[in-house]
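Note that one protein chain of the assembly has been removed; the remaining protein chains are unaltered in position.
== subunit A ==
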Amino acid sequence: MSADPTATEALLTRLTPAPAFDDPPTLVPIPDPAPPRPPGAERGAGTDAPGPGAGTAAASPGSEPAAPARTAAAPRHRPAGPGHPAPALGAESISQPGRVPAGLGAAPAGAPRRRGPADPVRAVMHRHQAMVAGAVDAWEIAAGLEAYGVNDGEARRLRHRDVFGLAEELFARVPRAVRVAAVGERGARRVRLGGRATALHLLPGAGCVLAAGLPVAAAPVAVVVAVALWAALRGGPLRIAHGAGAALWTYGLLGFALYGPQAVTALGGRGRFDTGAGTAGFAALALSLAPAAVLAGWFAAAARAQLAPSHGLADFADAVRPRLAAALAGYAAVLVALLLLAAAMAGSAPLAGPAALGVLLFTARLLAVHGHPASAAAGLAAACAAEALTLVLAAAPGHLAPSGGTAEAAVCGAAAAVLAAQAFRLLARAAAHRRH
């Protein structure tokens, strides 16, 4: 700052106290100080006091309201009289009324004095503008100043007891940097499975379609489907760290979806065990894995994007719940469409049972992905137990069980409703969307 003579003069002008002395000196008007200054330099504290020795009052944060009066009180004139040498004009930053500082620092008498701002702290303010403006408290400024090599000796030269005192003055005088409002992460919203992941997620569905077309190869294809399912869920948006034993219940539920209704019919003595009856619905269910992954990824990204703009946990919950509803509804819609398609292709296929099961599995997976595997496993286990009970009831004398499809739809629907309620409660919490 001191390198630029016009800037220095302008600063001197600003720092000049209103002429409170007995003889008004000749006032030389200075043209408009052109060089722009950083915003921090405009709001110095040394100018708002009419006499020397009032600098400390200005150094406190309480002087902020005086800012408009300050600009009015400091005229753009420079006293040029011989009774007012430049250094004496400086507003002091210490509380020693009446004492005229003997120049800045310990400049030797003969050396050409470097003309700088009369307020020595101002130079420090300017030099460390970015660091001070971005700091959150005086401690941080003190640490930063020391890292830049400002030590206690330097602070004493600036008339502070130590670096901490200087840091407090800087914290009070330099306005805080404007905080940039957080915006949601736009890029994160676009969720796209990679080519390999898409293939992995489509593989179980493709296997099921193959099995539905070739009943002869059912057994090896079933193994392939099971392995493909495991491989698909090891990566991608549906991956979980630990499942709390949900895998067992999941396979149980899937098995019931494939053979359950026919088994109930056979056990109840109402018909013959038909192995191929549930294949079409099951294929639709397996094909819905890829959209489920996409929707789960979208939900995770959308919820995470709400973290930064939300100013409270309640705000965040309000923003997440509609997104969760959209994800669940979207999955249900896709699944129903696939099931209808399967029914059209195969002639007839159950609709309600596989749809309820799909929503149940999707909800449980969402819960597990976002850190609540125990709740998810409990829901799946309860559904599995209820279906097992249906089989037992069907086999028991009296054949009290309802038809397999109805039982599946009711059990899975109820479990899905319970888990969805849980999801609306648990996934609306911010802790569920922590970045891993």
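The rule is short, and it goes like this: a contact is a pair of C-beta atoms (placed from the backbone, for glycine too) under 8 Å apart; a residue touches a chain by one contact, two chains touch by 3 or more; residues count from 1.
Basically, contacts and distances are computed from a predicted model.
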Name check vs UniProt for the chain missing from the figure, options "LarA-like N-terminal domain-containing protein", "D-inositol 3-phosphate glycosyltransferase", "FAD-linked oxidase" or "histidine kinase", returns "D-inositol 3-phosphate glycosyltransferase"
Of the listed residues A:175, A:194, A:309 or A:322, which contacts the missing chain in the full complex?
A:309
Give me the subunit A residues in contact with the hidden chain, please.
134-137, 139-140, 143-144, 146-149, 151-153, 162, 164, 176, 179, 182, 242, 306-313, 315-316, 429-431, 433-436
